[in-house]
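For this depiction, one protein chain was excluded, whereas all remaining protein chains were kept in their positions.
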Amino acid sequence: MSSFFTFLINGISLGSIYAIIALGYTMVYGIAKMLNFAHGDVIMVGSYMVFLSMGSLGLPPVLAVLLAVVVCTVLGITIEKIAYKPLRKASPLAVLITAIGVSYFLQNAALLFFGANTKMFTSVISLPAISLAEGQINITGETQVTIIVCIIIMIGLSLFIKKTKAGQAMLAVSEDKGAAELMGVNVNGTISLTFAIGSALAAVAGVLLCSTYPTLNPYTGSMPGIKAFTAAVFGGIGSIPGAFVGGILLGIIENLSKAYISSQLSDAIVFSVLIIVLLVKPTGILGTKISEKV
Amino acid sequence: MKKERIAKSTKSTWITLGIVVVAYVIMQTLAETGVLSSLVKGLLVPLCTYAIMAVSLNLTVGILGELSLGHAGFMCVGAFASAFFSVCMKESLPAGPRFFLALLIGILAAALSGFLIGIPVLRLKGDYLAIVTLAFGEIIKNLVNVLYVGRDENGFHFSIKDVLSLGMGKEGKVLINGAQGITGTPKDSNFTIAAILLFLTLIIVLNLVNSRSGRAIMAIRDNRIAAESIGINITRYKLLAFSISAGLAGMAGVLYAHNLSTLAAQPKNFGYNMSIMILVYVVLGGIGNIRVSMIAAVILTLLPELLRELQDYRMLIYSIVLIVMMLFNWSPKAKEWREKYSLKRFLGKKAAKEEA
Partner (left out) sequence: MALLEVKNLGISFGGLRAVDSFEINIEKGQLYGLIGPNGAGKTTVFNLLTGVYKPSDGKVTLDGKNITGARTTQINQAGIARTFQNIRLFKELTVLENVKAGLHNNHPYSTVEGILRLPRFFKVEKEMDQKALELLKVFDLDKEADYLASNLPYGKQRKLEIARALATDPKLLLLDEPAAGMNPNETRELMDTIRFVRDKFEMTILLIEHDMKLVSGICEELTVLNFGQVLAQGKTQDVLNDPQVIKAYLGE
């Protein structure tokens, strides 16, 4: 029972990371109606930033994380300006392929700068583990911080969208770009802001990911990116609570199936659950149904 | 007038097929006269394989209009089903009939899995369909990686744990060894076979597109509700297109498997990365344009190889080329610019004058 609890907590922690990444996917999807395949690789860039600034520059963890957030934010905005903005009216497939191009670019640029060798990442978190149930359950500092950070981000983001003008503008743009523009919303600025927030979150997710699973190479972001994308769809793409629910559930399912069924099959199980959910509810758990008017 | 119409589509088909034949003859002659480096020679079969993948994916993405990110999964099914058969029959059948049967098995296995996956999946639309096909591709790869099959005097043994749990006798031989896959597949494919299969793929897809069923498929793509209103059976034609597309990807898998002695399902050959790469060929080549997607597959497979001298920079350059090409092809500004300075326009004007 206690081991189940440990697996569950670890699952929630992994799920929190997925949720933070999924937020970036879902916000960008909601607003730009595009699948930003390069999102996973921004995570990787953020992790390298932390790795380098702590290792080579000797910065304290907090500063290193801040630096990574800044770099990723700038990166996200730049990518949007150069690669996606010119294609805003093009077919979604064209944008998808461009995003894939950006993803290749980031991976190979990282390969060139940092080499193919897997680096050992030092955790940025030095919180002691909590022992429960007479030492049978151990919750590491990384797990605690990850879960707390995820909750803070969720609450902060929800408040931002509900309470601020910029947040309302984001909602308006995601509802109807043209109408929002007519109402005086700065659409380009709003899209940039969305990419900025998404990429900043990706940097945070990257640090948390590499602190929990301390290996780093140019492809580190790829699979978690795909999983988080799955989580976003799972929860209902475009929906912020959906990304949260989808991410957490995905993390739990993955960890429990690794523990109790087969570690090699855990990905297959995660994807099977996604498929089943989508077949029952074609727009995800919290997605809204859109029917075509005839 | 009516004759002209059938003739027109037939002519375009002949041109496409002609390109394949000419390219084959040139490459084969170059290979035989020893002009080609062994590197390029080694690429001939993969080139055909990826061209088949691109053409078959174009059937799903361009003609049926559904985004699939799991095409490599069907290639995986075809590769493993056929390689398994060929390894089993290595001693009992001569190469020719063995490969022919392996080909049939690979195609049928992939088409069947396409059909079975298509039944639930094709109800979804757009990005949801994309993620579910991606998920299926990953599941297939994952399942193949935990599959152990062996054979001894008592017959076949299966396991999804490890070799030991196969519980075979002393004489037992492992045929599929989990993540290590299948070793010792006979190298039954060659450039000629690959070119013939590409040729067949083109005939199947182009003739399908220019027929009653192809029209139904494209009608569904353009407007599902209108297609229903004129009595077209949506499910049937979606499944038809999806299964044929999967079957052809299976055929590419057979080629792939019989060109290597070791077959293992890895992210880079059967993962979503491969599916995405094929999608890149299709989109760059022009969604729905069968001929150009084939050419794009060939060029984009060759490009990184030709850039090999640049070593570490080659994939970086590849990615930049990809982004720039997408921007050039699709951005409204670039479109304007091209229309202004396009060669076609000059030629078009001239032709129009001559006609007048």
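The first chain written gets the first letter, and so on, giving A and B; residue counts start at 1 in each chain.
Here is the rule we use: a contact is a pair of C-beta atoms (placed from the backbone, for glycine too) under 8 Å apart; a residue touches a chain by one contact, two chains touch by 3 or more.
Note that the coordinates shown come from a computational prediction; the quantities given were computed from them, not determined experimentally.
Of the listed positions B:R221, B:K238, B:H258 or B:R291, the one in contact with the omitted chain in the full complex is B:R221. Only one of B:Q28, B:N190 or B:N207 touches the chain withheld from this view, namely B:N207. Looking at subunit A, the residues touching the absent chain are 293-294. Residues of subunit B in touch with the missing chain: 1-2, 5-6, 203-204, 207-208, 211-216, 218-219, 221-223, 225-234, 240, 288.
Basically, only the chains that are shown with their structure count from here on.
We define each chain's centre as the mean of its Cα atoms; on that basis subunit A and subunit B are separated by 31 Å.
The residues of subunit B lying in touch with subunit A in their complex are 61, 67, 120-121, 123-128, 130-132, 134-136, 138-139, 142-143, 145-146, 160, 179, 225, 272, 276, 279-280, 283-284, 287, 312-313, 315-316, 318-320, 322-323, 326-327, 329-334.
In the complex of the two chains, the subunit A residues touching subunit B come out as 29, 35, 37, 83, 86-87, 89-94, 96-98, 100-102, 104-105, 107-109, 111-112, 226, 229-230, 233, 237, 262, 264-265, 267-268, 271-272, 274-275, 278-279, 282-284, 292, 294.
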